[in-house]
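Everything below concerns the one structure shown next.
Only one protein chain is missing; all other protein chains are in place.
So that you can tell them apart, the chains are marked A, B, C, D, E, F and G in the order they are listed, and the count of residues begins at 1 in each.
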Amino acid sequence: MDLTVYLAGQIHDNWRNELKEKAIKLELPIHFVGPMENHERSDAIGEEIKGNQPNAIMKDEAASEINNLRTQVLLGKSDVVLALFGESYKQWNSAMDAATAITLGKPLILVRPESLHHPLKELSNKAQVTVENTDQALKALSYILETN
Amino acid sequence: MDLTVYLAGQIHDNWRNELKEKAIKLELPIHFVGPMENHERSDAIGEEIKGNQPNAIMKDEAASEINNLRTQVLLGKSDVVLALFGESYKQWNSAMDAATAITLGKPLILVRPESLHHPLKELSNKAQVTVENTDQALKALSYILETN
Amino acid sequence: MDLTVYLAGQIHDNWRNELKEKAIKLELPIHFVGPMENHERSDAIGEEIKGNQPNAIMKDEAASEINNLRTQVLLGKSDVVLALFGESYKQWNSAMDAATAITLGKPLILVRPESLHHPLKELSNKAQVTVENTDQALKALSYILETN
Amino acid sequence: MDLTVYLAGQIHDNWRNELKEKAIKLELPIHFVGPMENHERSDAIGEEIKGNQPNAIMKDEAASEINNLRTQVLLGKSDVVLALFGESYKQWNSAMDAATAITLGKPLILVRPESLHHPLKELSNKAQVTVENTDQALKALSYILETN
Amino acid sequence: MDLTVYLAGQIHDNWRNELKEKAIKLELPIHFVGPMENHERSDAIGEEIKGNQPNAIMKDEAASEINNLRTQVLLGKSDVVLALFGESYKQWNSAMDAATAITLGKPLILVRPESLHHPLKELSNKAQVTVENTDQALKALSYILETN
Amino acid sequence: MDLTVYLAGQIHDNWRNELKEKAIKLELPIHFVGPMENHERSDAIGEEIKGNQPNAIMKDEAASEINNLRTQVLLGKSDVVLALFGESYKQWNSAMDAATAITLGKPLILVRPESLHHPLKELSNKAQVTVENTDQALKALSYILETN
Amino acid sequence: MDLTVYLAGQIHDNWRNELKEKAIKLELPIHFVGPMENHERSDAIGEEIKGNQPNAIMKDEAASEINNLRTQVLLGKSDVVLALFGESYKQWNSAMDAATAITLGKPLILVRPESLHHPLKELSNKAQVTVENTDQALKALSYILETN
Partner (left out) sequence: MDLTVYLAGQIHDNWRNELKEKAIKLELPIHFVGPMENHERSDAIGEEIKGNQPNAIMKDEAASEINNLRTQVLLGKSDVVLALFGESYKQWNSAMDAATAITLGKPLILVRPESLHHPLKELSNKAQVTVENTDQALKALSYILETN
């Protein structure tokens, strides 16, 4: 049995690649999907596809159309959603993806430092699992796949 | 025809009462519901009901159980969800409530200052209506109820 | 038992009022809802609420946000959707509302002149009832409410 | 990861083949499905299967049964729906397929010339992506499949 | 608490009125709905609304459009569906209404003489309750409403 | 693209095998599933699995448990349901399977002789396609799979 | 705003009446529903309605039909489900009702003594709120209804 896992969260550092490499070392049959991680490309994709926009707001609107298309398709094909929150950035997309997963009946693994417990307490209460780092999240995914 | 509208967003100032008073002046047949706005009470409700908890994290967990119960019932009975974002606070609950509404097929009115356009662009793209203040949101609600 | 019926279709003549008056004469316990019928207001509602927009396309986008909000709420509260097609106008909104109703499991009454049979044949095949004028549609609605 | 994309829209010119050839050149792992593009066959399929019908209307009804069967199966198996509108034809089927996709939770890419912005503004507002030509739509589909 | 109950089954004798009178005597707060019981009117309703049809089959098709509209609305508003089968008639509509209720998550009370056990065994297995007469069905409905 | 088709209907003659052989000759990539066609085995399966039952009614109840299990799994995995009605037998199972498919959003092909038009008119109106024999049904299935 | 609350759990003592009396004293606008609490009647209801059964198992089967009918209707009409577990009895019905509520998207309040934490840990993890007595549960229900 294989699993597809959507990796929601900020795209400003290399956390997804580190997680994927660990999964490969553990030989876990997991296929990871997620948002465009090239931040500049993600912000520019609207103009790349739809041409130059008259101002920054419309550039953003064009980009959000395309990024949401990607998320809707890939999150819809996933068995589990993992959402990582850190100290930086507003991360409202991460919260949106997390709540979408929960409402669609897909299990959510919330990864956040303990320091963020208070502002994330309601989301943590709705998540199926809350952990503090991606190593713990990988162990939880691995546990699903263990045969007896 | 009456409407029930859930008011998601931070609970640190008086924005909901101001909005309700304006709706009363306009004689709109709208019933507003929302989270507990007494912030201290909201944070303490877990211990109020379940008794003292051993530490701050467990106090938070107890509170989030009860606050999520309230949100699940009241948001579920609403026809429209209005989510207000401001410059302060992390507001991950607001994003969670907004995405829950969208996924349940309930229309979302997103209220945010233009300065927050970039971090909210994906949520704005999913919202049915995005405006900059609650006066505009009230006009949109009023427009639903106008007969020809 | 009362019924709520959403009246989808063009807003360029007085067909909804004529239908409502007939229903009143027949003393049918039906509550009719529908789009804003003041065409100029419908096109201007985006700027009325969100302020002046830089060009015609953005004026349209602002208007469609608010009109879709109204439709989502009112169609969602309806028991039956009646969609009227005529010879004029593109009427893609009418087709959109009709297909939305069918997919949500709400019965659709399609009203169209026989001359439009060919281009509407697939929609007619999905509609619960297809008739040629609103008098026939009213009789069908009345039949639902007849007690034995 | 492969994608299945339903191509809704008129069947009077060769736009689907052109799009498929471009996708092949780009080596995109996309499987395209859609309506019968042989227009005469599409109109005649009812009589081909059910035998001669007494008049043009019944010929149409028989054809719409079979064409809707094809659409229901193929659109139901798709990950994304692309609906193309042009200047000609009534295209109510395209609007019906587009709204069906949205209501089923499948993302819609709307392709239409800017000249059609006004009559399609409500559908565009509900679509996940709106672009002006199929090259742009292909780029959006390709973006879903890009790995980081 | 009131209940709405849809009475599916043949329309050739007076069983619905007898059941309603018993419910009135028992002062049960139940609102009964169901198909048109005037058999001639039910068969003629298509032509009554849509005008004369060229042959018996098209007369039937017109009638089924309108009768299905009535059923879809009234069954959709019901809390419980009661389906009665007797020795006569094909009663495929009754089986259709019963299976529709079950699939929609509405409880079904199946009423049938023991002599029909064999051909109805699969439907009986899916029904929430199977009894042999309407007195028993009324007792089951009454039991729902009893307070402790 | 392959299709899975559930063949609902009576199990007293060889119609399913004839249909399957025709599909093989036409090289259609269709996988057919359906109920147990060995009638004696179907009636005896409850006792075969659960042991002797005290009377005929309980033997029937035991059989219906197992037959409904098979139907629920196989119909749930199908893309299309084909339901065949003939002049003989009560065929309430066929009507139940047909209505279940429609309510689940699966397209139904109804196959029945024209002589049964009147008692099946409401089910025919809900079916996506109504034809008179299985050759016609196979052509409709084949049409779904034709590429342009 | 009123709430309807289903009270799942054993029917061997008077806990529901005590809870209802407390709610009346607190003037909470809550309507409580639940299973038949007269245990003998609950076990006998199958024979009361369907007549004498040949053995204890069939008496049980007849009773479960009717009791499940009552539960399906009343739980379906509820906004919140409260499930109470105690030290005695197997209480598999309580677990069934609790899981049904969760899967239907209705919030569950789990009431159980701390001594039962271990065997109920997975259900507690899925419940929206877990408390140890009905006073705490009433406070949680009251909190939903507090206006700011």
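Methods note: a residue touches a chain if its C-beta (ideal position, glycine included) is under 8 Å from a C-beta of that chain, and two chains touch if they have at least 3 such contacts.
Model, not experiment: these values are computed from the prediction.
K.L.:
I'm checking contacts with the chain that's been left out. Which of G:27, G:40 or G:114 qualifies?
P.N.:
G:114
K.L.:
Residues on subunit F that touch the omitted chain in the whole complex?
P.N.:
With respect to the unshown chain, the touching residues of subunit F are 16-17, 31, 33-34, 36-38, 45, 48-50, 65-66, 68-70, 72-74, 76-77.
K.L.:
Which parts of subunit A are in contact with the chain that was left out?
P.N.:
Interface with the chain not displayed, on the subunit A side: 1, 3, 79-80, 105, 107, 109, 128-132, 136, 139-140, 143-144, 146, 148.
K.L.:
Which parts of subunit G are in contact with the chain that was left out?
P.N.:
Per the touch rule, subunit G residues meeting the hidden chain are 56-57, 60-61, 63-65, 67-68, 71, 85, 89-93, 95-100, 102-104, 114, 117-126.
Heads up, the rule we're going with is that only the chains that are shown with their structure count from here on.
K.L.:
Between E-F and E-G, name the chain pair that shares the greater number of C-beta pairs in contact.
P.N.:
Higher contact count goes to E-F.
K.L.:
What pair in C-D, E-G or A-D shares over half of its contact pairs, by residue number, with A-B?
P.N.:
The pair repeating the interface of A-B is C-D.
K.L.:
For subunit B versus subunit C, what separation do you get between their C-alpha means, in angstrom?
P.N.:
31
K.L.:
In whole angstrom, what separates the CA-based centres of subunit C and subunit G?
P.N.:
43
K.L.:
For subunit B, what residues touch not just one other chain but two or more?
P.N.:
Correct list: 65, 68.
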